[in-house]
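Below: the structure, in structure tokens.
Every protein chain of the complex appears in place save one, which is left out.
Letters A and B mark the chains as written, and numbering starts fresh at 1 in each.
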Amino acid sequence: MPNASLWTLSNAQIAVEAVAITAFAVSGLLEAARKRLDAVGVCVVAGLAAFGGGTLRDILLDRRPFFWVAHAAWVWALLALAIAAMLFLRARHLDPTERAMQWPDALGLGLFTASGAQIALDAALPPIVAVLMGMVTAVFGGVLRDIVCNEIPSAFRDHRPYAVCSFAGGWVLVLAHALAAPEWLALTAAAATAALLRALALYTGYTLPAWQPAGRTRG
Amino acid sequence: MPNASLWTLSNAQIAVEAVAITAFAVSGLLEAARKRLDAVGVCVVAGLAAFGGGTLRDILLDRRPFFWVAHAAWVWALLALAIAAMLFLRARHLDPTERAMQWPDALGLGLFTASGAQIALDAALPPIVAVLMGMVTAVFGGVLRDIVCNEIPSAFRDHRPYAVCSFAGGWVLVLAHALAAPEWLALTAAAATAALLRALALYTGYTLPAWQPAGRTRG
Partner (left out) sequence: MPNASLWTLSNAQIAVEAVAITAFAVSGLLEAARKRLDAVGVCVVAGLAAFGGGTLRDILLDRRPFFWVAHAAWVWALLALAIAAMLFLRARHLDPTERAMQWPDALGLGLFTASGAQIALDAALPPIVAVLMGMVTAVFGGVLRDIVCNEIPSAFRDHRPYAVCSFAGGWVLVLAHALAAPEWLALTAAAATAALLRALALYTGYTLPAWQPAGRTRG
């Protein structure tokens, strides 16, 4: 595990990570609540949203153990979060919670982008593949969440920049390594780029150019 | 393959296994029939329902060969089953078949839970991860079946206990091993717990507490 340093974090870093994972898990809880899933579905969808992206990246890179296997306490924390949500979350909380979670979610986007792309670079993969792995880590938890909930993934149809911010952050990481920057600086710059671009997009309401031709759907 | 003993079974055990796999495959056949899939779809969905959970577990645990690769005769049996169903199954058979299959399906839930969790314990994974792997083995065949058929997985929205029975059975296995019970006893107790809880839930019509807040769906 050449990148163990990523997870031997200071307390401040652990706090940031906890915020990011919680934001991703809550996005799964909210989607599950909207779809009226039962308790099992709530836990599974929250877990997919939080850990699905990193797990898919590790399957693609053939890395073991997964984060949630090496740190099984996170599975318990996720179960506790899901049970607390089922006890206390009401329909009128869903939209305010989602809006409040946008900012820690942007933080998670940055953090997962940087760690995922770094892991791929450590494995000596080509730059474009490393950038894709950062995107998979950051975005595909939400994609799996939406597929299980029988929705077209919001990352692919939302038109507000999300994966694109991760893409840009990944290239910052690649560039910083090409310039021989120290790893902590490269990771911080990549995570900050992705998170701040996402925050900027949320703040300004910018949307990607629309795809013109879709005038109908297949029957 | 440290757990080869699981599959070097007596004739009675092979019969139980065949009943369980067949029940899972039939759940795929019925779903494919309801969705009017063609012959290819029927075979694929039946195969996913029967072998998808174990295959996903083996991908997560990085184990090879898969059950259906090591025992390729099962692939032929599945094709024969699907073709027989297409020749003989009629619309009026769908609901009675599904009801008749609930009991062998409960048996499969127990059997797959016990074998999946045991494989994870043999790989020295933490107890909560072993329990999850039992659930993946028993439940995710049906999840993949429903995703391919463009449904929210019934295991996540049905409110009748299914994955929860598998969860309980997994903990029985962990507990039995912690008490140094012999492996055959641990496996039997775990499988029986999951299967009997499921049968009890079907018999009593018990449902999990509903998730209150879902008053609307996202547009």
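Heads up, the rule we're going with is that a residue touches a chain if its C-beta (ideal position, glycine included) is under 8 Å from a C-beta of that chain, and two chains touch if they have at least 3 such contacts.
None of these values were measured; they are calculated from a predicted model.
K.L.:
Quick one: which of A:19, A:79 or A:164 touches the chain that's been left out?
P.N.:
Once the missing chain is taken into account, the touching residue is A:164.
K.L.:
Residues of chain B in contact with the chain that isn't shown?
P.N.:
31-42, 44-45, 55, 59, 62, 64, 66, 68-69, 72, 75-76, 86, 89-94, 147-151
K.L.:
What is the set of chain A residues that contact the non-displayed chain in the whole complex?
P.N.:
Interface with the chain not displayed, on the chain A side: 59-60, 62, 125-126, 128-129, 132, 143, 147, 150-153, 155-159, 162-164, 208-218.
Basically, only the chains that are shown with their structure count from here on.
K.L.:
Rounded to a multiple of 5, how large is the rotation, in degrees, that superposes the C-alpha trace of chain A on chain B?
P.N.:
120
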